[in-house]
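Heads up, this is only part of the complex; the chains shown haven't been moved.
The letters A and B name the chains in turn, as written, and every chain counts its residues from 1.
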Amino acid sequence: MGRVTDLVTFGETMLRLSPPRGERLETTRNLEVQTGGAESNVAAGAARLDVNAVWLSKLPDSPLGRRIVSELRSHGVRTGIAWADPAGSRTGTYYIEHGGDPRGTNVVYDRSDSAFTTIEASELPEGIFENTTTFHTTGITPALSEAAERTTVDLLEAAGEAGVTRTFDLNYRGKLWSPAEARKTYESLFEHVDTLFVPRRDAIEILECEGDAVDIAHGLLTDHDLETVVLTRGEKGALAVSDGSVHEQGTFEADTHDAIGTGDAFVAGFLTRRIDGGAVPDALQWGAATAALKRTIGGDIAVISREEVESVLEGESGIDR
Amino acid sequence: MGRVTDLVTFGETMLRLSPPRGERLETTRNLEVQTGGAESNVAAGAARLDVNAVWLSKLPDSPLGRRIVSELRSHGVRTGIAWADPAGSRTGTYYIEHGGDPRGTNVVYDRSDSAFTTIEASELPEGIFENTTTFHTTGITPALSEAAERTTVDLLEAAGEAGVTRTFDLNYRGKLWSPAEARKTYESLFEHVDTLFVPRRDAIEILECEGDAVDIAHGLLTDHDLETVVLTRGEKGALAVSDGSVHEQGTFEADTHDAIGTGDAFVAGFLTRRIDGGAVPDALQWGAATAALKRTIGGDIAVISREEVESVLEGESGIDR
């Protein structure tokens, strides 16, 4: 881990099992196997855009745990893994059943007591923040266990001490904890955060913000002494407050094949451009383009290239032959 | 068959063979195998909504015949089957090729001379209408053979004598008989029916009804001394006349993955709610919600749960995680 690292992310990654379209978990005979986790999705998306990315986590040293590392490596992500004894640990798993209106997409988590829930900062490689530009994690991680919350704090602090930019995606998950618990933890973490990504709805419902989008973003920025707040608003696009300016960014129209991971793709595109040296409005554009491309692709990860992002930004489309 | 049964249905169920999307029967190398039959679709849909349902039929005692029973059992349906000698009988089969506009969905029947066409009421289990609430069959059954028509009449009469509510879905199939033949048979059956489901188009084209929807439903009700007439009108939703009142119900928007079985799902939802003790407007709502959910799922059967119907009625949607 001695070379320059653009981006370190930290969080749990799960096996993702999904039946074919139009089939149900109750009746399917086949599950497609992929992997997914908010933080590794960001690392993989960024690595595909040529960012030098590292992902930190804890996994059982089993075929299932190793498979997650293999898939991330295939996207060019380097990994720093605390390997758990497979006899007494399990790999977090989630089942996803895609469904159109009015059925909706259904996620069934089977992640409790996973190896990750026992993680300690001391198990991770040393010196991970040397020569590192950015550290990213999300609000899912501290929801997983006390140990995971403690490690989140430890890493944010260590990153801060090493002068690394710390970015945080709120990612509230109602299946993991209550709004009140979540809010308390989030607010204690914000002092270690530089850039916050937060959906407008969660800002209102979980963080109890009020006012219009600019009010909310500005309020979070000043209340928690953040450098940048990016408020995402679904189809309405994103809005960032940074350095006293407000920047708005619409979405690119997309034929959605799989919406899971869209938010992570947005963060991957945004951080890639920031690491490239781009300003916030430029990064918002990259985030929006990466998110739109992700929607056309199955799985959690934005399996795309820089050329494709640039092509979206230039408005190209159609069949190229 | 000694316990309370909410719903008994009667009719033929076929193997359903379909190529992958975008492929044609003439060229495909793979067929997905499912089962489908209007009356067992209703039984299975209702059973999934916790109705105690029984399906009566005749099948060859072959792997293909037994497969149909296995699939229905998996949905919780109890079965009362007249098993035919496999040497001299066959399982009805249908091929379905899904196609978008302007190609349309194509159904190829291979059901002639199936075991079901030789059914006699005496072959079915005794006492099937003891402790039974509702008996349902459709206008497909009497079209299949003289024996099937005779058995339909026998069962409707027996149900009537046992004080069971008899419901009937017109389900006109132009590939099985002419409008004139169908009309004559339908009208002779109506005297044994309490609730009639009929598409508006068939009411006009086959039953030669005239006037607006209310006129049609009201006319059928009074002409045939029915308790309830439910007129379905595709995207316009359904209209019921019952007890001197008219009730209208719109449709719920749905991303259609497979439209086959939508009508049966409507009946399953409607009957479930009636058996629960719901009034006609409530039952219409359940019918509409069940039908919308069905459209998102491959196969003939509404593989859904009570919670999902309730969730549609409460207007929930989106990804739940």
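As a working rule, contacts are C-beta pairs under 8 Å (C-beta built on N, C-alpha and C of every residue); 3 or more make two chains touch, one makes a residue touch a chain.
Note that the structure is predicted; figures quoted are calculated from it, not measured.
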Number of copies constituting the complete assembly, 2 shown: 6
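We adopt the following convention: only the chains that are shown with their structure count from here on.
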Chain A-chain B separation of Cα centroids, rounded to whole Å: 46
Parts of chain B lying in touch with chain A, wherever the complex brings them together: 74, 252-258, 289, 292-293, 296-298, 303-304, 308, 312, 316-321
Interface residues, chain A side, partner chain B - complex: 21-24, 26-27, 99-107, 109, 173-175, 259-260
